[in-house]
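Please read the structure below before turning to the comments.
Note that one protein chain of the assembly has been removed; the remaining protein chains are unaltered in position.
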Amino acid sequence: MTSVDLYRTVRLIRRFEERAIEFVRSGEIVGGIHPYIGEEAVAAGVCAALRPDDLITSTHRGHGHVLAKGVNPARMFAELMGRESGLNKGRGGSMHAADFGLGILGANAIVGAAGSIATGAAWAHRRRGRDVVAVSFFGDGAMNEGMLLEAFNLAALWRVPVLFVCENNGYATTMPVAGAVAGSITGRAKAFGIPAFTIDGQDPEKVLAATTAAAERARAGKGPTFLECLTHRLDAHHTFEHRARLSYRSAEELSAGWSRDPVEIQGARLAAADRAAVDAEVEALLDAAAGIALGSAHPDPAAALEYLYASPEVMR
Amino acid sequence: MTSVDLYRTVRLIRRFEERAIEFVRSGEIVGGIHPYIGEEAVAAGVCAALRPDDLITSTHRGHGHVLAKGVNPARMFAELMGRESGLNKGRGGSMHAADFGLGILGANAIVGAAGSIATGAAWAHRRRGRDVVAVSFFGDGAMNEGMLLEAFNLAALWRVPVLFVCENNGYATTMPVAGAVAGSITGRAKAFGIPAFTIDGQDPEKVLAATTAAAERARAGKGPTFLECLTHRLDAHHTFEHRARLSYRSAEELSAGWSRDPVEIQGARLAAADRAAVDAEVEALLDAAAGIALGSAHPDPAAALEYLYASPEVMR
Amino acid sequence: MPKLSYLKALNRALGDEMAADPDVFVLGEDIRVAASNLTAGLFDRFGADRVLDTPLSEQAFTNFATGAALAGLRPVIEFQIPSLLFLVFEQIANQAHKFSLMTGGQCKVPVTYVVPGSGSRTGWAGQHSDHPYSLFAHVGVKTVVPATPADAYGLLLSAIRDDDPVVVFAPSGALGVREDVDFSTLAPVPLGVGRIARSGSDVTVVALGHLIQDALAVADELAGEGVSVEVFDPRTVYPLDVEGLAASVARTRRLVVIDDSNRSSGFGAEVLAVAAERFDLAAPPRRVTRPDGAVLPFALALDRAVQPGRDQLLAAVRGVLTSGGDR
Partner (left out) sequence: MPKLSYLKALNRALGDEMAADPDVFVLGEDIRVAASNLTAGLFDRFGADRVLDTPLSEQAFTNFATGAALAGLRPVIEFQIPSLLFLVFEQIANQAHKFSLMTGGQCKVPVTYVVPGSGSRTGWAGQHSDHPYSLFAHVGVKTVVPATPADAYGLLLSAIRDDDPVVVFAPSGALGVREDVDFSTLAPVPLGVGRIARSGSDVTVVALGHLIQDALAVADELAGEGVSVEVFDPRTVYPLDVEGLAASVARTRRLVVIDDSNRSSGFGAEVLAVAAERFDLAAPPRRVTRPDGAVLPFALALDRAVQPGRDQLLAAVRGVLTSGGDR
């Protein structure tokens, strides 16, 4: 994974999100999104360390994770627009993007829920003799969910090849970390005997390095690792915040965050011409993707309950 | 609280439990009990440090806690026998003994549930300006319940005057601590910024000393303390085990536990005559208590749903 | 008369009751900045001890409220999304609900659980679109689903004053409803007592919450065809106002329920079961509900297709009006 590749990923995510916000404004995306703007380096760095057959679980703020894991942006736009060509055939939307072919076990709209799902999936693969690693992304707010803490215990006890990636962006919606997390974030993971590290989540190369080490450890049968990635959410918690003014952080804090923009941090590592080339490439890709998504069909309301059961034959 | 008092309590609990087991065998107690035999020093030491208006929550293995907090043994026997004169009017049984007049907010049959209940109650009293402390008892198994870990966080964040007393008896039913708890028990509490100590749970004086310090700290507004009391369950997980043979611990381990019998440890601190006097006093008390319980009325089945609602007037 | 919105009515009820009773306090996520607006202005009015912003620890803070209630307070919990009630189902159904009986009446647990924005929220998809009021009715926790601003005000007040746990569902589709209200007439609305939202004589439509609007619209439409629809709003899901319902059905002898629950073993099933046991109907009753096991798909048209709507209600009402000759 070269610096250019990492830049391409952060840039792709950034521009995808900016366009998605536009689509929310224009009404093409209904219900809004939780923008990942500012946190791109985490997804980019983590997924760059993974193999195609490795697994991830994602969150309500998950577009970056799945793009970094390789989903087709056209299918992701289509999903956000509720189209049949979407990743989930328009059934999931922003908070549930899944692509099992790429090892994406789905974004989860319940904070803290996916850690144990990732742990179970990783354990299952190991039981079948595969050296697959699973990554579970979650936020600082999830650190207060008991079910996630329980997952740490299972993963540690059973030496499951799972990486817990905490995106500490300082807030759970409007709740600052200090008001919500007694003790420290890494201390909680360490309490379960899980090695835990705090890293700079604005720099994709640092994230890549830390994840690579953690993944190797997991593949070697040494169990889970916890990475606290310090990052900044540089947009709204959710696009509804663009209308509702919620006062919970200062303009200064926000601009301090922008001074560590991951797109700039990684972009600065490229020659100007290379960077411009990547930018153009990303733009072309997203133009095409948006066009495909906008042109694709809406699902048939008569099929609203398709897929409700995997074994529907017993339903009568 | 003198040594004699502490001895009286451990002896009372021991003999209460032995008699209760007899009542299970004879069918006077239906459904069985989780005997507290071997763990008496924890309840005795902790409750000796509390004031009458302090609060406790208890567990499925809770007879010792409530006896130590001062319940009338006759009403406790009556509860176990499902009589109207029982603490809960026969509605609760072994796992739900409560006496709100004594600050006993109830035993809870769901492992890990009561920690947050105790935290809320303690917080409420403090908000009203009272310097009341709440103690929540639970086992080593409860340390793996997410809801309890969440409670630690709330208590630490809000500096709630609550003491978390973990009775580490080595097993959750048949599951040994090492198979269930990654990391350490006190480490988990410390991860939330809660001071945590491991103490000898077989010696009531040591438990009393540690609890007194923790209660003072809580009353002074310094927040929760966590005490891991190392103890031994010297009887069955539940009396059903007297019939079903479950093999999960060795005879050696059990006899090693008996070598640290809290009744003997505390009894040895008394002059023989004093000890004999207490023993006789306890026996007389329990004779009378059992007699009262056995002689008291069964509740009327027509009143089976009494107390279902506290505001029943809206029920139609 | 001034207009009062449903959401503002909830906010007003909460504020009024907090002012009236110092034992009332509210806890939940993002309630300090009032992300949902339920608690708008309350932090400034009542301070941090009465408006408690919680970490994302739903299980613990639900039991925390139970503990505070056992110690004499009257907590109100705001849940940001309806599925959080699944996460705390044990804490409500197995803890808060059971304390009174299990302790032989030694204590009470007056906690109110409020979900501002239950049911489908446009575009929030499968895990954020549940409407689980029937689950609470089944376990026997008092449950209300107000339909109008005045009822939202009055039922929330009664819920807080009730000595038992009460769940208040404020459907997304009702939050924006506005009504002319003389503020001086705002008053508690008793739990367990329904109301006739519109009188009629040919058929009783039972509806709750936001679906009252659909029921009234269908009644309007049918009035044009000479059909007189009575709309009965039980307001409380549990305990159900069976007498009120019986009185309406005694007049109309025909019954349709529209219910945003899943079909199987839901509120609609309960109403039909009561009808089967007790009512003398001229035609088989019908229910218009979410389908069995419904998971709301994200795509808007699919989400709508899974929710009970006016067209289905219209068809069901027409159905009960034309059937029944064989009874």
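Per-chain residue numbering starts at 1, and chain names A, B and C are given in the order in which the chains are listed.
Quick note on the criterion: a contact is a pair of C-beta atoms (placed from the backbone, for glycine too) under 8 Å apart; a residue touches a chain by one contact, two chains touch by 3 or more.
Being a predicted model, the structure only gives us computed values, none of them experimental.
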Hidden-chain contact residue, picked from the options C:Ser134, C:Ser172 or C:Gln312: C:Ser134
Residue among A:Pro35, A:Gly92 or A:Pro262 touching the omitted chain: A:Gly92
Residue of C:Ala93, C:Leu157, C:Val205 or C:Leu245 touching the missing chain in the full complex: C:Ala93
For chain C, the residues touching the chain missing from this view: 83, 86-87, 89-90, 93-94, 97-98, 101-102, 125-127, 130, 132, 134-135, 137-141, 238-240, 261-262, 264-273, 275-278, 280-281, 284-287, 292-295, 297-298, 326-327
For chain A, the residues touching the chain missing from this view: 55, 86-92, 96, 98-100, 105-106, 108, 110, 113-125, 127-128, 146-147, 150-151, 153-154, 157, 305-311, 314-316
Where the missing chain touches chain B, by residue: 29-32, 79, 82-83, 88, 90-96, 108-112, 141-142, 144-146, 172-175, 179-181, 244, 246-248, 298-299, 301-305, 308-309, 315
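Keep in mind that, in the parts below, only the chains that are shown with their structure count from here on.
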Contact graph of the chains (line, ring, star, complete, other): complete
Inter-chain pair with the most contacting C-beta pairs: B-C
Chain centre separation in whole Å, for chain C relative to chain A (CA means): 35
Distance between the centres, which are taken as Cα means, of chain C and chain B, whole angstrom: 40
Two or more partner chains touched - positions in chain C: 55, 57, 59-60
In chain A, residues with contacts to at least two other chains: 144-146, 179-181
